[in-house]
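Note that this complex is displayed minus one protein chain, with the remaining chains in position.
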Amino acid sequence: MTTDDYFGHMFQEFPENSEWDAVIIGAGPNGLMAAAYLAKAGLKVALIERRYEIGGGLATEEILYPCYSSNPHVIYHMMVDYMPVIKDFNLDGASLLWIKPNAQTAMVFEDGKSLLLTQMIEDTKDSISKFSFKDAVNFGKVMRSWRRIVDEIVAPATYVPTMTPIEMSMALQKTKVGQEMLELIEQSPLEIINHTFENDRVRALMLYASCMWGLDPRETGIGFFVPLLLDRGMNKCYCYGGSHKFASAMGRELVKAGGLILEHAEVNKIIVQNGRAAGVELAEGRTLRSKVVMSTLDPHTTFLDLVGAQHLDKDFKALIDGWKYDKWSFYTLHVASEEPPRYKCDDPWVNDAFMTIFGIESTEQLLAHWDNVVAGKIGANFGGHATCETLHDPHLSDKPGKHTSFFQMHAPYEIPGGWEKKGKEMEEAILAKWQKVAPNMKRENIIMTVHETPVDIETRFPNMRRGGIKHGDYKPIQLGSFRPNQECSSTRTPVEGLYVCGASTYPGGLVLGGPGYLGANKVAEDLGVKKWWKTTPEMERYIKTYLT
Amino acid sequence: MSRDERYDVVIVGGGPNGMATAAYLAKCGLSVCVLEERVECGGACETVEPIPGVRIYPHAMLMYAAPAPGFEQLELHKYGFRMAWNPVDMMKSLTAGNTTTQGVSPITEKDAMGFAKLGGLLGQPPFTQELMRATFWCPPHPSEVEVTDENTPYIQVYKKYQPDVCTPELREWTMFELMDEFLESEPFKVTMAFAAWASGAAGHWEGVAIPALLSVQLLILPNTGKLSIPRGGLHGYFHAIHRCAVAHGTVVRTACPVDEIIVQDGRAMGVRLRETAAIGGRKIWANKAVIAAVDYKQTFLKMIGREHLDPSFIQKVKDISLKNGTLYVTTYHTRKPIQWNQRYKAMQESETGVSGPAKVASGGVYPSDSRELYYENVADCDARKSLPTLPPEKLMWFLTPSQAFNPTDCQGQYRNGYISAAFEVNVPVPEYQIEGIDAQDKEKVKLDDYMRKAFSQALDGLDEENIIHCWSATGREVEFRNTGLIGGTWCGSRHCRDQSWTRRPIPELARYRTPIEGLYTCHQTTGHPGGLCLMAIPYNLMHILIEDGIAEPGKWWYPSPYYIPQKAKVSAIPR
Partner (left out) sequence: MNKEERYDIVIIGAGHNGTTTAAYLAKCGLSVCMLEERPECGGAQETCEPIAGVRIQPHAIANYGGSAPGWEQLELWKYGFRMDWKAGAIVPFDTDRYMTTSDGLSQVTDKDKMGYAKITGLLTDPPFFKDLMRATFWCPPHPPHVELNEHTIPFMQVYKQHQPDMWTRELLEWTMFDLMDEYLDTEPFKVNQAWIALVSGAHGHMEGAAIPALCSVATVMPPAVAMPVAPRGNIHGYYHALLRCAIAHGAVVRTCCPVEEIIIEHDRAVGVRLRDDATWGAKKIWANKAVISAVHIKPTFLEMIGPRHLDSGFLQRIKDLSLKGGSLYMTHYLTRERLRVRPKFQTPGYRYENYGSFTGPFFPNDSRELYFENVTEVMGHQRNLTIPPERAMYGMVAGETYAECHPQSTRPGVYINGPQWMLVPTPEYNVDGMDAMEDKVKWNEYMRKALSQVVENLDSDNIVQIIGESPREQEFRNTGMLGGSWYGLRCDRDQWWNERPLPELARYRVPGIDGLYLSHQSSAHPGGLCLMAVGYNLMHILIEDGIAEPGDWWYASPWYIPEKGKKSAIPSRPSSVATR
């Protein structure tokens, strides 16, 4: 054996060049789902992730290092009852465990009064009745129709290819529920809520709950989000062991099916040959060639940075250039504390709530706060929502008996003075507000704090541009068949062999699992691969009623 | 609602040893379940991102495992294993010299040659890999075999390639004695001794000269002569092991702490999960074996009922020594890069991609003046077992080479300042700390300041204005985070002669079997060779599981050439 043989003979690494059926960029929920479905269908799949860990938003991270893990996406699991992926891969039971507390969303006011949205409708009515029994009765009445809208239309439609607005309104005309939904679509969230409820605090809660994910309360044409986000907001699930467990479970399904995951691999470019996507080049120099490339990133990154404008015709490029990011991002304050926050209010159940809104005293203030944020400011009138992750999950704190919580509020990407400075100031302001409603959130009880600004969100996840957690604003011209644009909302793109299936594609973000599922379906169809999965009964019913 | 489950093999603990064992056994076609108490597997092979865009490595940082048979046997490259080739040239740093209070002490020709010789680099061909494998990747001999120069693996290798290294005392020597024989300058020896101390076997311990020296030598990747880390840090390396296990059908359950190893009639039947486990306090049954890939304390003092073990055994287990300290690790987030000060300019500086190319201090040990100083530090930690009493300028510390950030590394694009490599200082094991188990935690602010003073002796950029944030973890915090790192020690139990190879951690347990039939150990604290994420314990354990007829590997398997089968057992050597 020569020296060279010897040196050459050590360990082998993943090759410089490799061949795949499908390369998927981004191992967030959508990337993981698309990859797992296709790998299990027999395709040779590689999933490429820039970070050192898969999951994207499905993260359980030791932000409060050492010893305290945070779970910022804890409140995003709203579609667990509908996501096909959970049944298709049989994730429930041993590999994933969901905790669905009855006390879901609380709102506490400085005078100690409180409102509570619960999974059980009567408990919610009980809580509302403290302010207005008419509103309690009306809540019951509207939820009858709203729950049907969600159950029969909006939820199943999430996993079915989109339609144009015209097709949609024709389809909806077919049923009473559909007509009720059409009426809602016409209205703005604010109109719907003001028209349904009389009490201002009840309105404030409903408005916050239905617009917190980035709806303009005054915009018409998005009204159907109100039933969806209210009903789903009352059915949030906690992913036991942290949200990343969902990602890990999907990752293992992918690997079990023979798929590959490359972490810590940043894509430099999507190779386009004679107008066709042919693979990706990694920053580290490796090349993965493939029949199809699926990107879960935002439109700008996918088309301008990775594909390159030279491969796009100018109308299409114009569409991409026109893409607008979220109207607001989030500022989050993570806290490790000796005790969970205990709210001083008229309802002890608030302390078990999944999420607690505070700082908002009226609809007027809420609207003013949002107007500020959209205008790039944060005033003294801000409010937000807090969650104590360890309330349902001891595993998030390595130190026995300690707790982690976070407060999250809407915030602009750019702020006067810059986030470097503002970030610290906000910490104080938030703790002051928090302590007002939860006296035990005082300094003595706080072990550690870390704040993350919209800029930090973008640093952690560069495709959440401008801190946009949904990769792009929710507004009529960026929703449905317009998400990200008419050309791409089917997940197919003008670049043959390139698919988009991230939060910026129909139906959108927030761990819906829609884009990844739809992308997998489309690719399977285009490559003529047999689908091993079936549509859910809800989807079948929806398709039968509205699409045929 | 979940029900009890049943597998061939149940592995407690999803760290590097547990997971690599799962990969080996799953590849043998066994049904395997790995139970991890934390929300994520990986044990000490972990990466965290405490601030966006910035990763730090709380524990293992450097790639020691290069010679491991695991790479080819488990085909880790198929599961995405890659290295980050932006290495520091170890030879260059060596030639750069060693940092003493007086300045940089150059390394002599004799030092370099001696070091190369002992590491097998002068042989024709170099026999480094064989030497390393003999030392770390070979199960201890069966108790009926008397350990002699004739059958001690590393001696056999030297005999074959470098006979002049073999002196009758080689197995008696301390590392210092060995170095006095083959090396020249004191600071170099002290540096090596300290690096060994931090890696497991200390420079002044009886009879572990070669293992101690080689645990430092492992850092040099034989196919480059350089040291480096896997892409994505050791967690990236772990990912490949994890996925190999999963691809072969291993079931992994996170957030599933084990409360009890169920023993019936002296045999391990399975485990009972803690009531907070993700699937509730369920029972998981094992047809063939339960493998404890957690530390010996949890295994024998918590999970197994006293009634199943005799008191003398329990006493021995309690007496296993964790000494030679806990690494108190500090990482800095700074505005300007941390660099060697004027006096140490001769030291290697390395390019980093952080905020574009910039010179940052690469690794080194300071101060390496003399072995007297070394002993003072050892005495403070292992003898006095107190909070540091030395003045900061005398404290010995180790800065890991900052090769972490490679231009193709997303961390390389981090804009808001610089992240240092890890600074390591040996402090007493909290359990032994005379001021109390939580003394370090109570004094954390003081300790951080003390260490900053110590590092500032040789480095610029550690002033208040320049530091944005500093992360540090005390031994106890380390143990809270990874219960397997008992006492926060990195190599588990001390690798002194009384606790190494055929005596690791105690003779009864040296071959990974336990007094409980069907229960095996697989953890750095319980088996040879110990820590450093070498995939060595799983490989060594395979020999034993083959002997016991549990594992039947395919053609891909080969045993250690120095392995001696136990009488009346199936040999692990394929026919």
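In this document, chain identifiers A and B correspond to the written order of the chains, with residue numbering beginning at 1 in each.
The definition used in the following text is that a residue touches a chain if its C-beta (ideal position, glycine included) is under 8 Å from a C-beta of that chain, and two chains touch if they have at least 3 such contacts.
If you're wondering where the values come from, they're calculated on a predicted model, not measured in any experiment.
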Residue touching the undisplayed chain, where the options are A:Glu19, A:Glu122 or A:Glu338: A:Glu122
Candidates B:Asp4, B:Glu206, B:Glu393 or B:Glu552 - the one touching the absent chain: B:Asp4
Residue in contact with the excluded chain [from A:Pro101, A:Pro161 or A:Pro494]: A:Pro101
Touch with the omitted chain, as defined above, among A:His73, A:Lys130, A:Arg232 or A:His451: A:Lys130
Footprint left on chain A by the chain that the document does not show: 97-103, 119-123, 125-130, 133, 136-137, 140, 143-144, 240, 346-349, 392
Chain B, residues in touch with the chain not shown (by the definition above): 1-4, 272, 275-276, 278-282
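FYI, only the chains that are shown with their structure count from here on.
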Euclidean distance of C-alpha centroids - chain A vs chain B, Å: 39
For the chain B and chain A complex, residues of the former touching the latter: 2, 5, 37-40, 47-53, 55-56, 58, 66-68, 71-72, 75-83, 125-126, 129, 221-224, 231-233, 235-236, 239, 243, 246-247, 249, 252-255, 276, 278-279, 408-410, 414-416, 471, 473, 477-478, 480-481
Partner chain B, residues of chain A touching it in the complex: 1-3, 5-15, 50-53, 60-67, 69, 93-95, 97, 240-242, 244-245, 248, 252, 255-256, 258, 260-266, 282-286, 393-396, 398-399, 450, 452, 456-457, 459-460
